[in-house]
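Left out: one protein chain. Kept in place: all the others.
Here the chain labels run A, B, C, D and E in written order, and each chain numbers its own residues starting at 1.
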Amino acid sequence: MIAVKLSGRIFDDPALVREYATILSSIEESLAIITGGGSTARRYIEAARSIGANNYFLDMIGIEASRLNAWLLVAALGPDVYPRPATSLEEVVTALGYKRRVVVGGLQPGQSTATVAALVAEAVGARMLINCANIDGVYDDDPSKNPNARKIPIVKASQLAAMLRSNALPGTYELADVWSLEVLRRSKIPMYIVDGRTPNHLLKVLREGANPGSLVLPE
Amino acid sequence: MIAVKLSGRIFDDPALVREYATILSSIEESLAIITGGGSTARRYIEAARSIGANNYFLDMIGIEASRLNAWLLVAALGPDVYPRPATSLEEVVTALGYKRRVVVGGLQPGQSTATVAALVAEAVGARMLINCANIDGVYDDDPSKNPNARKIPIVKASQLAAMLRSNALPGTYELADVWSLEVLRRSKIPMYIVDGRTPNHLLKVLREGANPGSLVLPE
Amino acid sequence: MIAVKLSGRIFDDPALVREYATILSSIEESLAIITGGGSTARRYIEAARSIGANNYFLDMIGIEASRLNAWLLVAALGPDVYPRPATSLEEVVTALGYKRRVVVGGLQPGQSTATVAALVAEAVGARMLINCANIDGVYDDDPSKNPNARKIPIVKASQLAAMLRSNALPGTYELADVWSLEVLRRSKIPMYIVDGRTPNHLLKVLREGANPGSLVLPE
Amino acid sequence: MIAVKLSGRIFDDPALVREYATILSSIEESLAIITGGGSTARRYIEAARSIGANNYFLDMIGIEASRLNAWLLVAALGPDVYPRPATSLEEVVTALGYKRRVVVGGLQPGQSTATVAALVAEAVGARMLINCANIDGVYDDDPSKNPNARKIPIVKASQLAAMLRSNALPGTYELADVWSLEVLRRSKIPMYIVDGRTPNHLLKVLREGANPGSLVLPE
Amino acid sequence: MIAVKLSGRIFDDPALVREYATILSSIEESLAIITGGGSTARRYIEAARSIGANNYFLDMIGIEASRLNAWLLVAALGPDVYPRPATSLEEVVTALGYKRRVVVGGLQPGQSTATVAALVAEAVGARMLINCANIDGVYDDDPSKNPNARKIPIVKASQLAAMLRSNALPGTYELADVWSLEVLRRSKIPMYIVDGRTPNHLLKVLREGANPGSLVLPE
Partner (left out) sequence: MIAVKLSGRIFDDPALVREYATILSSIEESLAIITGGGSTARRYIEAARSIGANNYFLDMIGIEASRLNAWLLVAALGPDVYPRPATSLEEVVTALGYKRRVVVGGLQPGQSTATVAALVAEAVGARMLINCANIDGVYDDDPSKNPNARKIPIVKASQLAAMLRSNALPGTYELADVWSLEVLRRSKIPMYIVDGRTPNHLLKVLREGANPGSLVLPE
């Protein structure tokens, strides 16, 4: 059992979704796939905020947008997938009792899809979580600002949590947050962070045991 | 009881959604509000089609997009609304048993939101359906092509159905389709078609008994 | 995957239901089976109308009656069937993920079970819809009135739709309606209409590739 | 809060259903109404038995038939009723939180609707259960066989249970069974048994405190 | 298909639960497993009664406690079990369509888990019900009071029902009640009563065809 998180950004490009669908369909092992909300979520949340919606509704709207992305992936994955996005951890676990692939978006307000990914990985007993992110790995500084920022191949979850708390890495909220790291640690699930814009990095991890991005150890 | 259909296009403009929220909140009578899928639906359906999704999934994705619009309106309508989009006619009817306003998007594949609007209006016993459309009324020809096309103030549903069948009016699928007109006729529900880009037309119908667009008689 | 529509009339005769159960159980291919409401639906709808029920309730009662027929078939089909009637397209699709046979009655007000059959066929990706009807095929005139009416072996869906619109064929509403034909056309699903009172006609279509009634081409 | 059980036989006669709807609508107090399966249930159960269905399915089919009767009553009761039959005790209790009237048919295999009526009465805290039965009261012998059988105006539940166990009263299964009487006893709910073919007996009990049939004391 | 009832008492001892999990996991045949409420149910019901809760809530609380025990067993049974307690007969039957083991606690107020066990056994078509009870069989008198009470190896359900009615066997309510016996009789399901504190008695029945406790014949 593998858990795969797809950044919401991937869904801005249908060709990329199709590539992922082809790759995911070629994997023999069972898969729980978590989709982010991406630009649709951001656009709708912004609209809702301009209208005065409270945080509960902002988050519900983001969840609904991530489900729209999940529907797109379900439609692309063909007959061997649970035929709708799951809407609770229990549904993910139940559906994987008879289907090899299940797709799920957000689940609850106050929770990033990074956290959903960790909770899903834990619930289904995944041996690893592959996070196809909007960045190609963990950096020691913000690479969009510091040209000397270096990618860190292997990092402990506890170290990454400390980096996140220090706010040294703006914009990495989507990548992982403190809570998701705690879940991965308590259930000893390693997380690979790979570049979501390069779908075959997913296969590199699975087929070659390579680490094309960063590996977060559950320590 | 009034049923109000909001064109999906309205949701491209948050300011317009806010105006509608203000107007709808000012109406004393109970309201069942149906939201279209708009540009989000079109974009996702197009993406799904390019990936090879079948019609069932294309329609489910359109429904999901219309629910995203419904969430936006729910968030804008504040405490006197059923706090999530209904997902079946039974839920609409049940929710209106204790809340004055309920919002609903699409319901089922193979069905336009125009038809959903007619079915909702029938189920809740609405005395009229106000269709805030992407056009300001019914025309005798396609106004985008024929500058001499004239708006028809009053038209029988049977006449409009004949016009739709003759394909003389391209692009009016969203406005009404044959099935939605049959539902309105069998339950004797008049439909006002008004310009969705001018929210106060809704009030003109309700408060002044005016007909700023076209009135479709259930005959 | 095959979709089979059973006319509600079949359920007036338990022996006929048993024959169908035996035949359907002998088919290897996966099956989505749609049951009509028949005389129970008519009797209850008539009662409800005499009491003053509105169209929403009349249709809900017809749906409930078709589910009673669906229960009867489920009970007759034994262990290889999803053990209750499905109540939504999503449930049909999900249940066929692990069971070879699923039974479903009506789904929503304003919809004939002919339309449900077409929508189900589309959703499950059926390669054909076999309509075990209350008549043995499509006629060029009403055979109950015109002794010279001739059965049409092959007809295009567009032609049949035109015939239905012209009202030349009273009582064929159950057989097919305009909307069901549109669904079949858009998803390219051929429909065989066979005599529901002769269960082995179903096998003739499936096993021999014969056309004992009429074939409606999705054109 | 009052619980009213309507014999399934009542639903064979739409005019009788209409009379009950009028009477029930005139009652100010909150109402939980339980409908039996009647002749539709018997006909379908017989058909299912002839097809070889097991007891689970026979009972599910009887439950579904009682829900069809419940739908008919819901349609007749108009806007002040929960707009669909409840399908669990929890739904009955929840629905009575905002609607004055709720209708429910059978709930579970292995359970008479007499027992459902007692459980519903207990769950909603009814001060009495009025059983509009297929007989006008409790008799000391089978009145269809013994012309000297006498109606018993007041009987203790424990006595009635003993009579039921002795099988002295064939055909009274629908009226009450041992389990339903235990529920009424443990929650101290008196049951009036009145003639279901005479709707105003219901009002006699409620408005005049009369006992036109038999009163079963919860002792 | 086998139905196994586990006395709630078993769940007071985690080591015993683990033993049962090991044994149940070793059985090839499909299993429907019913869990009692045990001491947790008793403690909460007593608390609720002291607070003045009515019988509906007392029973719902007992049901919820039996589900807590069911969760514990689900967690112990590993990947080949439906991953949550079922909450209705329909869910039990549906889940056994793709999982070999399903666990269920109580279902409805007014019903012992002994009755749930009989209904589940009937619904799933079990060839026997093995009742791992809080006693090692049926006795001809209360063994806790009469040292000469003798265990009865084989008893007819009708005899046991008569014994239960005579109140000669206090405290056996959990073992079986009149209603559960009627269900077993009507569906011809034999019930073995074995000592729940000795898990391998379950295997003795299944593997050796032995009768280490009492056998209740469905007559």
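Rule of thumb we're sticking to: a contact is a pair of C-beta atoms (placed from the backbone, for glycine too) under 8 Å apart; a residue touches a chain by one contact, two chains touch by 3 or more.
Everything numeric in this text was worked out from a predicted model, so none of it was measured.
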Residue touching the undisplayed chain, where the options are B:49, B:99 or B:197:
B:99
Among E:68, E:178, E:203 or E:217, single out the residue that touches the unshown chain.
E:68
The listed residue (D:25, D:54 or D:94) that touches the chain absent from the view is D:94
What is the set of subunit E residues that contact the non-displayed chain in the whole complex?
11, 14-15, 17-18, 21, 40, 44, 46-48, 50-54, 57-58, 60-61, 64-65, 67-68, 71-72, 74-76, 84
Extract the touching residues of subunit B with respect to the undisplayed chain.
79, 82-84, 98-99
Subunit A residues touching the omitted chain (full complex)
54-56, 60, 89, 93, 107-110, 115, 118-119, 122-123, 125, 165, 178-179, 182-183, 186-187
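Assume only the chains that are shown with their structure count from here on.
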Intersection of contact partners for subunit C and subunit E
A, D
If you average the Cα atoms of subunit A and of subunit E to get two centres, how far apart are those centres in Å?
43
Which subunit E residues sit where two or more other chains touch them?
93, 98, 125
